[in-house]
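Note that this complex is displayed minus one protein chain, with the remaining chains in position.
And then subunit A:
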Amino acid sequence: MSTQATPPSGQRFSAQAENLGKHRDKNHSKTFTIVMNVLGALLIIGTYIFTVIYGAGANDMTQASLPLMSGYLVGALLLLAGNVSRIPLSALALIPFAAAFNIVLGQIIGFSGIPLYLDSIATILVGYLAGPAAGVLTGVVTNLAWGLTVNPTTIPFAAGAAVIGLLAGYAGRAGLFKKIWTAVLAGFGTGIVAGFIGAPIAAFVYGGGQGFGTGSLVAAFQATGQSLLAATTFQSLLSDPLDKAVAFLLVWLIAAAIPQRVKNQFLTRR
């Protein structure tokens, strides 16, 4: 329990005095975090390479669904386990609401017919404000919670969402959200990475049929003689960079409107 004195009623806690989640009871070693993150990243990368090699020669791609999903989900869960003990409790308390914003907005955009996803805005914002670890957690938790409450088709993309949160966190650390064009470029780059990671899932698990627009594009690419994996990769590289560039631009706009007091709270602990 907290060892700090309770401030008088109505008084806000100062960011400098904040020591929530600094692990007074148990010391999570930095080595544990690094090992879990490296293992998680290697598993995701290894799974991607396996599916690309397998997908080049296979006709029936359902054979690879289980190894692909296992590799990506276990990778995402390792990233989750590695980072969950690293962030302050205040950031931990923020993540469920950030995930809820992603879910509600993503679902509204999905129904609206707008050819974008915009389901990672809160992930990018949390990554920018609270750092890469919080971004990773928000990404994974968004997709798990979305899948278990509204739409199960989002669960397999948890690894991609983790990478988006991670890259948004590093973009924030590198100061890429200071200027509009660097934010958009960072979003574009993040979208390319996310597109590559998501393409095998779109091919092996969903057969490219995640929506009318994207499904039509995949069918068109396949009709030109491309393999299903190549078709979903081309489709992802068309839509993801644009979507993430718009999402990073929106986060840049939101960040400009966030009170400096809030930013300072995060800056002391990022």
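Operating definition for what follows: contacts are C-beta pairs under 8 Å (C-beta built on N, C-alpha and C of every residue); 3 or more make two chains touch, one makes a residue touch a chain; residues count from 1.
Methods note: contacts and distances are computed from a predicted model.
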{"item": "Undepicted complex member, UniProt protein name, chosen from \"ABC-type sugar transport system substrate-binding protein\", \"Carbamoyl-phosphate synthase large subunit\", \"Sigma-70 family RNA polymerase sigma factor\" or \"Cobalt ABC transporter permease\"", "value": "\"Cobalt ABC transporter permease\""}
{"item": "Absent-chain contact - pick from A:41, A:78, A:118 or A:137", "value": "A:137"}
{"item": "Residues of subunit A in contact with the chain not shown", "value": "1-2, 12-13, 15, 18, 20-21, 23-26, 60, 62-63, 65-66, 69, 80-81, 84-85, 88-97, 99-101, 103-104, 107, 129, 137, 141-142, 144-145, 147-155, 205-212, 215, 218-220, 222-225, 231, 254, 257-259, 261-262, 265"}
